[in-house]
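Then we have chain A:
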Amino acid sequence: MALLAVRDLSIDIAGIKPLDGIGFAVDKGEILGIVGESGSGKSLTALTVMGLLPLIGGRVARGSIRFDGTELTTLPEPDFRRLRGRRIAFITQNPMTSLDPVMRVGAQIDQVSRLHLGLDAKAAQARSIALMERLRLPSAATVYHHYPHQLSGGMKQRIVIAMALAADPDLIIADEPTTALDVTIQAQIVQLLVELVRDRGVALILITHDMGVVAQACDRVVVLYAGRVAESHGVQAIFAAPRHPYTQALIRCIPRDGMAPGSLAGIPGSVPSVANYPAGCRFHPRCDRAGAPCAATVPPLEHLPSGAEVACHFAETREVANA
Partner candidate 1 sequence: MPEPARDLVRIRALGKRFDSRKGLFGKRRSLKAVSDVTLDIPRGKVTGVVGESGCGKSTLARLVVRLLRPSDGNVMFDGVDLGRLSNREMRRLRRRIQMVFQDPYSAIDPRYTVADALLEPFQVQGTRLSAQQARDKVTELLAMVRLGQELARSYPHQLSGGQRQRIGIARALAFKPDFLVLDEPTASLDVSIQAQIIALLEQLKAELGLTYLFISHDLGLVRYFCDRIVVMYLGRVVEVLPAPRAKPRHPYTRTLLDSTFAPDPTQRRDISRLTGEIASAYDLPAGCAFAARCAFADETCRARVPLLAADPDGHAVACFHPLT
Partner candidate 2 sequence: MSADTAITARRADFRRSVAAKVMLTPKGGIAGAYLILLVLLALFAPWIAPYPYDAQNLKIASQAPSLANWLGTDEFGRDVLSRIIYGARTSLSVSVTAISVSVFVGMALGAAAGYFGGLFDRAVTTIVDLSWSFPEILLALILVAIIGPGLHSTMFAIGIAYLAQFTRLTRAQILSLKGETYVEATINLGASHGHIVFRHLMPNALAPVIVCGMLATGDAIILEATLGFFGLGAQPPVPSWGAMMSSGSALIFKAPWIIIFPGLVVAVTVIAINLFGDALIRALDIRARLREG
């Protein structure tokens, strides 16, 4: 039984359905990558799992989200509030806007453990400083008293991660946690998240558009396209033998060593907006393998014996050994 299992999830925002039957699972000590371009529904998935959909006027139309035996789609908001921040934590893309500019960063971390764990001020401070040291913030005891504007982007993101960890959650959802950071800092933060999962046994959902980050950090991958799952599988298998043309195209977008000039192609066109989803397979207008059935019928998500799931009429069916 996975810690978090999402099944056949569809949501409705003012009559439009930006997520349509998506599913995935993540267990403790595991990193699940959710990838796709902007507009594929990655962030909405995070918002839905966090129970924050009503904030943007949406609701779960169908499907279930089970977290540690509790059904979240029907959970009343007061109960959800006890879960959010306490057992499910969220790390946002932009550390600049997720910190309160007029509050010392240490106090912001303290807040979380005082609220959720009932610690007193002293215990909370000790815990926060310990966390900051664990996250390799230099001279944590000093930085504790700093304001956000005194810190660099990488340090701020570490503070945000410390806030997420402060209540000792079981599941962390990180939405593009490194996109706004410099490459060397991004690498450090990714490394840090991987270590946290290994040491503390938390479950991590890493939302990203970067197949490089996925390859570096994740155990399993769900590829979303236009609100549907295109493919999901273990990280080794999905990179060794991607079955869905979209997954293949996404991988080809990242230049790698030894690539000949002119071989970087990208994916033609762009993700359609929710109002303009095409019929049939939503990827077919951009797909180089699309045939007659693609425009007509929605390809079902097939479960292959290897554990792979793929939704494509022309999926590559050969299996790979290290699946």
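What we mean here is this: a contact is a pair of C-beta atoms (placed from the backbone, for glycine too) under 8 Å apart; a residue touches a chain by one contact, two chains touch by 3 or more; residues count from 1.
How were these candidates chosen? In short, all candidates are chains of the complex that A comes from, given by their letters.
Just so you know, these numbers come straight off a predicted model, no measurement behind them.
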Note to self: Need the partner of chain A in this complex, chosen from 1 or 2. Which is it?
What the structure shows: 1
Next item on the list: Spell out the part of chain A that touches candidate 1 in their complex, as residue ranges.
Entry: 37-38, 136, 138, 152-155, 182-188, 190-191, 209-216, 218, 235-236, 239, 249-257, 259, 261-262, 264-268, 270
